[in-house]
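A single protein chain has been omitted from the complex, and every remaining protein chain is retained in its original position.
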Amino acid sequence: MNGFTGFVLRRTVGTAVTLLAISVIVYVVFYATPGNVAQITCGPRCSPEQVHQVARQLNLDDPLFLRYWHFLQGLVAGQDYSTGTSVQHCSAPCLGLSYQSDQQVTQLIWAKLPVSLSLVAGAMVLWLLLGVGTGVLSAWRRGRFSERVLTGVTLAGTATPVFVIGLVLMIVVCGELRLLPFPQYVALTDDPEQWAWNLLLPWLSLALIEAAAFARLTRASMLETLAEDHIRTFRAYGVGERSIVGRHALRGAFAPVIALNANNVGSAIGGAVLTETLFGLPGIGQELVHAVNVVDLPVVVGMVLVIGFFVVLANAVADVLYAVADRRVVLT
Amino acid sequence: MSLVEVTGLRVDFGELRAVDGLSFRLEQGAALALVGESGSGKSTVASALLGLHHGTGARVGGSVRVAGTDVQRASDEELRRLRGGQAAMVFQDPLSSLDPYYAIGDQIAEVYRVHARVSRRAARARAVDVLDRVGIADAARRSRSRPHEFSGGMRQRALIAMALACEPRLLIADEPTTALDVTVQAQVLDLLRTLREETGMGLLLVTHDVGVAAESVDEVLVMRHGRAVEHGPVSSVLGAPAQPYTRELLAAVPRLDAPRAGSTAPEKAVLEEAAPQGAVLEATGLRREFGRGKRAFTAVRDVSLTLRRGETLGVVGESGSGKTTLGRMLVGLLEPTAGEVRYEGRPHTGVNPAVQMVFQDPVSSLNPRRSVGESIADPLRARGERDEGRIRERAAELLERVGLEGAHYDRYPHEFSGGQRQRVGIARALAADPRVIVCDEPVSALDVTTQAHVVALLGELQRELGLALVFVAHDLAVVRQVSDRVAVMRQGRIVEEGPVDEVYGSPQDPYTRQLLAAVPALDPEAAARRRAERRELAAA
Amino acid sequence: MSEVLLATGAIGTDTSVPAASGVRQFWRRLRTQRAALVAAGVVALLVLVALAAPLLTALEGQDPTTYHPSLVDSARGGVPIGPLGGISGDHWLGVEPQTGRDLFARLTYGARVSLGVALAATVVQVAIGITLGVAAALGKRWVDQLLSRFTDIIVAMPLMIMSLALLAIVPSSFPRPVLVALVIGLIGWGNIARIVRAQTLTLKELDHVSAARLSGWGTWSIARRELLPGIAAPVITYAALLVPSNITVEAALSFLGVGVKPPTPSWGQMLTAADVWYQAAPQYLLLPAGALFVTVFALTVLGDGVRTALDPRAASRLRVGTGRRRESKAAEGGRA
Partner (left out) sequence: MRQPSVTARRVAAASVSLVLAAGAAACGPEDNDAKGVGGDSTPHKGGTLTVLNAGPQQDFDPARLYTSGGGNVPSLVFRTLTTRNRENGAAGTQVVPDLATDTGRPSKDATVWTYTLKKGLTYEDGTPITSADIKYGIERSFAPELSGGAPYLRDWLVGAAGYQGPYKDKKGLDAIETPDDRTIVFHLNKPEGEFPYLATQTQFTPVPKSKDTGTRYEEHPVSSGPYRVVRNENDGERLVLERNTHWSAATDAERKAYPDRIDVRSGLDSSVINQRLSASQGADAAAVTTDTNLGPAELAKVSGDQDLASRVGTGHFGYTNYLAFNPAVKPFNDVKVRQAISYAIDRSSVVNAAGGSALAEPATTFLPHQKSFGYTPYDLFPAGKAGDPAKARQLLKEAGHPNGLTVTLTHSNAKDFETSPEIATAVQDALKKAGITVKLQGLEENDYSDKIHDVKTEPGFFLAHWGADWPSGGPFLAPIFDGRQIVKDGANFNTGQLNDKSVNAEIDAINKLTDLDQAAKRWGALDKKIGEKALTVPLFHPVYKRLYGEDVKNIVISDWTGVLDISQVAVK
């Protein structure tokens, strides 16, 4: 399918352009953010002379475009930095060093990404099951009382902020009923069983919020498909209501659900900061909020680029799934 | 016991009574046509036969017995066995009657497995052989492709194949060919006829096109406002109609063979002798491409034509022939990829107030959120006319001119019928005092009787205001009735052009001949002669 | 920010022009839906409470800022004294732990900020969405590409982080509630722009728009006279769903410490402070959470009702069976 390689090529170029644009926006926005970075890095009681040394050390006095130029050089050719006793090389694509922790941003990302990915992957499975499941049920039971109840519950999902749902869930489940241990991130590679047990609660509270949107979307698009002419054809041939809703109406909801899911997954990688904060999961979102507070520009740029990358990737995957499901769609 | 017995059928949608006490019988193997204009309730009757109104909130009275099953009191299980098993239905719009996501073979197999307890593989084999039977070449491979990979005609054949799968005793066809081109329509009607001869299946055909009815059924039942007006064998009802409504209906149907009694014909003769006026609109080498790269598609390839003052040029062709694209280029809505349009000698690109257009779909041609009068006054306001009094007066005058009342100024489009809305469209076109009006399928969305009135209106306006008209349509009979000269288009080119009598009388191009042979005739003998001609042309 | 991702209800791009339009039809169809009516009633009540906050609190004889140290038990962390969190004759909903401020006053004034910020943010989002959406649909190919690419970038940006940055940059003299509304607005318009672009592309093809071009109107007057009314339906529907999600975004911003600043009370802020009092003074959490829940729930139900009322096809969708369309749709097989 040579169309596919053309598509992949165009999308990669598009992604690169988008990410570069994002990095420029972040540089400009954060260049203007108040807060004397050198003073923060050096420490509250540093003398002006020491602050000046630190500023030179992190070349904070360079103009904006020079610093962005260094950033681009680092991305392409990597960057050498001194730890005092020795000179280390941060290989391309090098996103620079954190002002606060002197860690390579790429290492920070490798440490944080698995946490965010595990949170979002598990939550995605749950919000699809919950959301699409409720959506199908309420489409199946359209007009009856049970549909009103289901719609009510799903709407309730969006109406409560996550830090309330998450908190109450944690107190009741972990504190009082002691069904689950308090969430504490265990890497999948270390102990898959513990990994799942500890992430069950964060998955649930994140999924409860997102499920509502999926339920409403599935219900609406299924109802829309049920009004199509081909459903009437199958009814005129005596095909049972169950398979009409199951095989044909549900297939109609496939495309919009993919699109919304891509949108959700993309923004959840960086956006689940409230869930990460609440459950103490050291993910991308929490690291980014911390970096913004201490104006740690390299970390901020690094994290935002990772988030941007996953948003664009999620949309590209959605487009491919779209084309596979509905032959009429041609990949552009 | 006859195949279908309907006594005193009544169907109400809320306070609207669609069918009011209809009774008729259909014997095994016989064919009956329900003929009537939109809103006559003919489709509602067809759906009632399969009990499809259950659960829709419609109230159904009287009794309906199909193949021994009393539809009104049948249980869900009995209804399921009837639908598809005993009686099958084919619908009007092939584009949307099949599920876009599944292969066609699978959809037919799914329906077949409802009525025959067979394995999935056997059902798919059955699907392939019914597809083969309805004339789809290489049925095995084509059964795996999706509906959008089939043309309109092939999709309708696939639907007929689906109906055949369970060998029903009755086939209900609800406007099966309305959405098809005239050549494809002819093939599908022939297919239906041969299938009925082979299987002895009963046929209930619902159509608004009297010609289609004449071609394929033994008996005709003319309906109006939910009631039967006349019922009898085809030859008597169409040959010697007893009821005044039937006569009026038949008179309004444009015919190929009948003399061109069209209202525009006589005066036209006078004009022709006078030296032909200068060409008011000329197009040379027009070309238009859509899309880019691999998926580019050329709608119009190198078309040249001239239009003289007071003359009507008919442009006829099937779907995909590029006639609408040509119309939009003449008006300036679409920029040609190559070639040029000259108005009164001067090349004009983009919109020209002297060249206006009347659109096809009465629903989307008027802005629903604006009153009818306002839509008509649009061109006046656009030209800078500020005096409200002047505007309302001019608009009211135009409303009267097109046969509506001046007082309708403040009414909304949804309060008018399709025909009335087309008249508003025409009034709007006139508001810009044009010299040329391009009509893109102005009447194909209307019923036969309304069609005739609108065509007559166009003729009067042309004579009175000396307008030049371009009449784009797919219905050969209507084009013949209206035009002075005709151009026949195929795949973006004009294959034949000339005075209407020459082109219709002695068509040179084989495609024109094929088109003319496909037009359904009213009386059965002419219909039989045309069928023979088609078979001979197909064999050539 | 995914927790408060904008609820993208299925806004089918309304290809068929609504059969019966006009405001009268809309009200007639809206009245038929009981749930939507109840929701509209609740929303109206909330707006009334928000507007009449000063009057209501004067009635109770309190104000949202005065401290009542005597009403809280300082030795036990400042938990309110008296039953149910200090509910009494002059404190209808009890007092706030630690400060002893009147909860009823803070809740009603809080409604002002939460609803105000949410509505203002929605207006900003709709305005930007429509301008960019229409521009993308009507402009040339490269304009469309550029704007769509820009929308992707904005949607890709994590909403929460950009708000943090913007809120940190603007000097604190700028009135905070307006700033918060602007920030939410500036960042959340992505989806509306996409919907408007899709709808305009569909409307552009309709005949009455071509007729308007033929009458001699310029592109922008066509956009104003023909396209905008056509866009109103899906935009209003989506906006009705945007308002509730904007409320939760403001609450989330407060949780991260960058929302509206004390002493201006807002539900998000109360929630942030109250969540730790879940066991010691539950009513302090339940009141703002309940208020937020009721508002968002009512607005979403109203949003659903508005969508059904505006989109006649939705009304017919509920009638299952052969609801055949009127014969007038005997369109040719596919436009040439």
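In order of appearance the chains are A, B and C, and numbering begins at 1 in each one.
One rule holds in what follows: a residue touches a chain if its C-beta (ideal position, glycine included) is under 8 Å from a C-beta of that chain, and two chains touch if they have at least 3 such contacts.
Nothing here was measured: the structure is a model prediction, and the numbers come from that model.
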Taking the complete complex into account, which shown chains does the hidden chain touch? A, C
Among the options A:12, A:53 or A:91, the absent chain makes contact with A:53
Which of C:36, C:50, C:72 or C:231 touches the chain that is not shown? C:72
In the whole complex, of A:40, A:207, A:284 or A:297, the residue touching the missing chain would be A:40
Filtering A:153, A:200, A:227 or A:294 for touch with the omitted chain leaves A:294
For chain C, residues in touch with the removed chain: 65-67, 69, 72-79, 97-100, 167-168, 172-173, 256-258, 261-263, 272-273, 275-281
If the missing chain were put back, which residues of chain A would it touch? 34-36, 39-51, 53-54, 56-57, 82-86, 88, 100-103, 108, 111, 167, 170-171, 174-176, 178, 181-184, 277-282, 286, 289-290, 293-295
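Keep this in mind: only the chains that are shown with their structure count from here on.
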By C-alpha centroid distance to the whole-protein centroid, which chain wins? C
Between B-C and A-B, the pair joined by more C-beta contacts: B-C
How many angstrom lie between the centres of chain A and chain C, each centre taken as the mean Cα position? 23
Junction residues of chain A - those touching two or more other chains: 232, 235-236
Where does chain B touch two or more other chains at once, residue-wise? 52, 93
Chain B contacts chain C in the complex at 38-39, 43-44, 47, 52-58, 92-95, 152, 175, 178-181, 208, 299, 317, 319-325, 328, 331-333, 351, 353, 356-357, 359-369, 375, 378-379, 382-383, 412, 414, 418, 425, 428, 431-432, 441, 444-445, 447, 474
Please give the residue numbers of chain B that touch chain A in the complex, ascending. 50, 52, 79-85, 88-89, 91, 93, 96-102, 110-111, 114-115, 146, 148-149, 159, 162, 295
Could you list, by residue number, the parts of chain C that touch chain B in their complex? 16-22, 206-208, 210-217, 226, 229-230, 319-324, 326-336
